[in-house]
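Rest of the complex left out; these chains stay put.
Chain nomenclature is as follows: A, B and C, assigned in order of appearance, with residue numbering initiated at 1 for each chain independently.
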């Protein structure tokens, strides 16, 4: 069923470009949620508990926006793809190390990961400025949340 | 940090075999949660709403046990690995089709997917019978939940 | 009391054009809430329960935004008018049939009704782009919600 059963409120080209932004963001957010869970389970060190809890808040944010982004894709008549293979093939995030990690290494990796997602979301905000203000508004809300958490992770490195 | 910072309540060989079962189950459950979300977003047809909601309950179950399984691995001194690449490389679940799917196709795919997970979890129950009753008890609870949902998905095919 | 007791944060012409958009949207949303309730009560057929419940979510959305839109009109110094007669005289929505309706007929009518509202809300988003970004932001949130539900109703026709 590759022909869309959902009509789009957008013109065909806007649908295509907006759909591409949403698919990119979807994949990044799923990867972010898996990385944050991986970190949540594997962090060790004196600040373990604080980091362990804060990582679950990040998982929670990633999951909430994953859903909103995928449903927005549907709303403009584009099928979202969030399977594991798709994530591996198209995520824009840096790899996360295997095995237990110290809190310091964990914080550094999460700061870098968030920096990468934010840069891509901000690009999406620019790209949707002409094609779909509704999608742009969703990306702005996502950027606001990610940048807030980015500050909170960076604050620990000072 | 590949040397475990966590002591194990198990003997070394029990730790190894139990850890392998937990890692296998972890990967399957993450894959299950991604597949169920994929289906949740892409299902279409007259029973859309029912299937859409039921799929989110499956996501919820998969996520809850993902966490419990990963934390059990830590509790026996084994680092869990739940990254996207690990899922792609070692999941035991069949691939899920891309694009929108009819409710019938969705139900059939979920029934098959659950059947595959259940078979592997039951194998894990056997394997941990001697090595760790605490892990076995977790797998029994997981099987109970998955088999219950398996019935509910099969019931729709009658 | 036709002279406004409420000062406006907008210039007079922006107040007038924005007020017109809000009044139009208000009437559409009240009509939508009455139509969705009518459908909620009169739907019959094998999928009755699913449609019955989903229609109440639509009523709920329509009522929530009815209130926000009317209060936004007040906030810019314009008296909102949501009486039954005003709705009949100025709603932009197609008529909804009398008597019980099958689920299929109900779904088709709701898809069409939502399509009509969305088109008008999107027009309002364009019209307020220069006159009032605060009102525009409200309409964008409304469009996001309506387009999401539009997808969910259309998904049942596939």
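One rule holds for everything that comes next: a residue touches a chain if its C-beta (ideal position, glycine included) is under 8 Å from a C-beta of that chain, and two chains touch if they have at least 3 such contacts.
What you are looking at is a predicted structure, and each value in this text was computed from that prediction instead of being measured.
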Full count of same-sequence chains in the assembly - 3 placed in this view
12
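Following the convention adopted for this analysis, only the chains that are shown with their structure count from here on.
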Call it same or different for subunit A and subunit B: same when shared residue numbers make up over half of all numbers used at their interface.
same
Rounded to the nearest Å, the gap between Cα centres of subunit A and subunit C is 32
Touching two or more other chains - residues of subunit B
44, 100, 102
In the complex, go through subunit B and note every residue touching subunit C.
43-50, 52, 100, 102
The answer for subunit C against subunit A in the complex is residues 115, 118-119, 122, 125, 136-137, 140-141, 143-144, 147-148, 150-151, 154-155, 157-158
Would you mind writing out the residues of subunit A in touch with subunit B in their complex?
1-2, 4-5, 30-31, 34-35, 37-38, 41-42, 44, 66-67, 70-71, 73-74, 79-85, 87-88, 91, 95-96, 98-102
